[in-house]
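Input: a single structure, listed below in structure tokens.
A single protein chain has been removed from this complex, and every other one stays in its place.
When the chains are written out, they are named A, B and C in that same order, and each has its own residue count from 1.
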Amino acid sequence: MHLQSLLDDIASKSSALAAKGKVADYIPGLAQVDPNRFGMAVATVEGELLGTGDWLVPFSIQSISKVFTLVLALALDGDKLWSRVGREPSGDPFNSLVQLEHERGIPRNPFINAGALVVTDRLLSLEEDAFGTLLSFLRHESGQPDLDTDQEVARSEAEHGHRNAALAHFMASFGNLENSVDRVLDHYFRQCAIAMSCADLAEAGLFLARHGLRRDGSRLLSPSQAKRVNAVMLTCGTYDTAGDFAFRVGLPGKSGVGGGILAIIPGRCSLCVWGPALDPSGTSLAGVDALDRFTTLTGWSVF
Amino acid sequence: MHLQSLLDDIASKSSALAAKGKVADYIPGLAQVDPNRFGMAVATVEGELLGTGDWLVPFSIQSISKVFTLVLALALDGDKLWSRVGREPSGDPFNSLVQLEHERGIPRNPFINAGALVVTDRLLSLEEDAFGTLLSFLRHESGQPDLDTDQEVARSEAEHGHRNAALAHFMASFGNLENSVDRVLDHYFRQCAIAMSCADLAEAGLFLARHGLRRDGSRLLSPSQAKRVNAVMLTCGTYDTAGDFAFRVGLPGKSGVGGGILAIIPGRCSLCVWGPALDPSGTSLAGVDALDRFTTLTGWSVF
Amino acid sequence: MHLQSLLDDIASKSSALAAKGKVADYIPGLAQVDPNRFGMAVATVEGELLGTGDWLVPFSIQSISKVFTLVLALALDGDKLWSRVGREPSGDPFNSLVQLEHERGIPRNPFINAGALVVTDRLLSLEEDAFGTLLSFLRHESGQPDLDTDQEVARSEAEHGHRNAALAHFMASFGNLENSVDRVLDHYFRQCAIAMSCADLAEAGLFLARHGLRRDGSRLLSPSQAKRVNAVMLTCGTYDTAGDFAFRVGLPGKSGVGGGILAIIPGRCSLCVWGPALDPSGTSLAGVDALDRFTTLTGWSVF
Partner (left out) sequence: MHLQSLLDDIASKSSALAAKGKVADYIPGLAQVDPNRFGMAVATVEGELLGTGDWLVPFSIQSISKVFTLVLALALDGDKLWSRVGREPSGDPFNSLVQLEHERGIPRNPFINAGALVVTDRLLSLEEDAFGTLLSFLRHESGQPDLDTDQEVARSEAEHGHRNAALAHFMASFGNLENSVDRVLDHYFRQCAIAMSCADLAEAGLFLARHGLRRDGSRLLSPSQAKRVNAVMLTCGTYDTAGDFAFRVGLPGKSGVGGGILAIIPGRCSLCVWGPALDPSGTSLAGVDALDRFTTLTGWSVF
């Protein structure tokens, strides 16, 4: 089957899963999204870009942003980051404080909220204009010069951000923040509120399928670093359902409560699916189903 | 470089790691093993078998046995097993009871002790002679008709088995054991005490690199099942250091406190390393180092 | 009001609480008890003994037995016991393993099951016939030479004792048991299955109101030891609702899932109430209500 008809076929089946989930409702900007939206895009290492459904409609990337701040911090600072954040699955929900208390302010991995706050904090120390660096990277890789944060969503995030503020203050109390809590949170809420389409995200994540090479052929990460980021995505990318995601999909992936999932098939392609209705752990139901079908139908998997 | 000289090279470097670790000492049968032993074997899907160092010396396979009971239970019973054991990384040590209490007797995954006890329990319900089935499978795949349990080690395990007895009774209190605690423990201690060499284990695990096909070409698992077992090995195979193992080695792997690690490169080969000196989480120090070198030097990785 | 009419009045009101609770149902011997039973007895330091309702009907004393094994161990062995068991409220249910894992096999206090198993274990080491010692103490203090264990209940406890077996094996794995798990459990199940009436228990506990003096005037505990046992009863006697019990009743007390509660007013009297319908934490609903009324009406309280 052609890749295009395969994607169309998946769309027709997976989009039905929306009925079983619930759109994130903690801020208006997410609660108002139509749960029946569905999009999927594939960007191949050969340069092909295909999609189906709402694959060109921008949505709130939320925690998928954590992948990009992580790779930028690694690219700038190498392995030093790992003294301040682990790379173990947490076994806990994405916003848990329990593990943080037991392990004295060192988050388990860079994809739970606490870990992402540490990564953002590091990026703020490394780059004068950290947010500009992030935005310009995403614009360049996706080829979308207008890509930006949804200010309304960012403001809402800040208003409903008590849990993240608790995480940041908690880490600060252990000395694991270099910048002020307010500065870190401001950046974090803005990075989560960036709006991108499936096509944009598939393009922007392609360097992870290309062993570290950016769109223009320049090297962002060494092959070893790219491999390691993929490993962390596989073990930690979907929080306390990472094991189930690996079991069903078998790919490195990172979800966001906006309903997007970015997944990587090293050496082949990057994929992005969008379906705003979530399972209880905050991962897109239609998205996991679509990726499950994709790997089953193509036989492409890392295992 | 030839695979053989590559293995020899790795052996000369990784074996030095023994000095930084500690041999498991909770039973005499393990405590007496020379920490400086080192062996490594590779079995390729093309049928090649190579090794270096003590690759033909049998050692106590311990928790590596959990892979084989799991696949036998899945082969006999399909997905039903997953209602009694999860497939999420636990984020806790291999013998923790904490998670079990919070999640009402359902172990997080089949590779922590509690989960392996459930798998063994299921196998005992499915097969009249469960231990015979396991032994005959291992003998056939490794081509070693004399392969057996070290009775002395099994007896020691039972004598020092209070923690596992606690786990079994605890699950029984939640109704998650079908057989008597004594029967399950007896099988469990014997399966952990099986003695095999790196060569034996690499051969016995090869079906996971061959997408489910056994040595004689018969099918043990469907490709999808084999993929899923590999996924669970990657996310859960080394307990609370699974994330770090994925980060450094990037392969599905299963460790045992006897110092062995079985690792799989799907479509290519299975590997077994042995180095009895362990890190604090109970994983072979030389073993992880050797696998790290192997994937770096060959560029073979799932990511 | 006379004490007798006060007790009768309380009985008429508190016994109605039975409708809101649930009889312990994990073993037949407890499940078959009529939830509407209600009895209450008061034994004063002046030697008076009064009661109301079913105050002469024997019931299963269950965890109230923990008070008596504790004082016998303290009387024989002094403060040495406290190296193996703490005296802090646990904040967890009576049969939790979580705290035990975090604190390496040292139970928080002697009234949670794990702590009571340690106390029983110690008593078994101190006394050749530990159970005989316990029984003879209870018979003497209550003046009931025929008082004994209900063998049927003891057998049922053993059959449904996986959780306690898990606790005992778990502590054994940390080296915090001196006798075999089987021996400790056997004693523990028998001590919990002792049948006594409210009158018997009020008499048997009177030494705690008499600052350590037994019925015959001999000294069991020093005044300081008696004060300390009362303190531990107040902070730990009703598990994770000890704070609420202190708040409402304001007395040292110890509950059992048979529906009994023993409470002490130092210098004045000991009280025992029985009402088999329990709240979710395993404490008698009518019992707490009756003690609450008693302290309110008499103004007798430690605070």
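FYI, contacts are C-beta pairs under 8 Å (C-beta built on N, C-alpha and C of every residue); 3 or more make two chains touch, one makes a residue touch a chain.
Here the structure is a predicted model, which is why all the values come from computation and not from measurement.
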item	value
Neighbouring shown chains of the undisplayed chain, as defined at the top	A, C
Residue among C:Ser15, C:Thr52, C:Ser65 or C:Gln99 touching the omitted chain	C:Gln99
Listed residues C:Gly86, C:Gly161 or C:Gly282, member touching the removed chain	C:Gly86
Which of C:Gly161, C:Pro252 or C:Pro276 contacts the chain that the document leaves out	C:Pro252
Hidden partner chain, touching residue among C:Leu76, C:Ile106 or C:Val302	C:Val302
Residue numbers in chain C that touch the chain omitted from display	86-92, 99, 108-109, 223-224, 226-228, 230-232, 234-236, 240-244, 246-248, 250, 252, 266, 296, 299, 301-303
Touch list for chain A against the chain that is not drawn	96-98, 100-102, 162-163, 165-170, 172-173, 181
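Convention: only the chains that are shown with their structure count from here on.
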item	value
Superposition rotation for chain A onto chain C, Cα-based, multiple of 5°	180
Far-end chain from chain A, centres as C-alpha averages	C
Separation of mean Cα positions, chain C and chain B [Å, integer]	47
Intercentroid distance (Cα basis), chain C paired with chain A, Å	55
CA centroid of chain A to CA centroid of chain B, Å	32
Junction residues of chain B, two or more chains touched	none
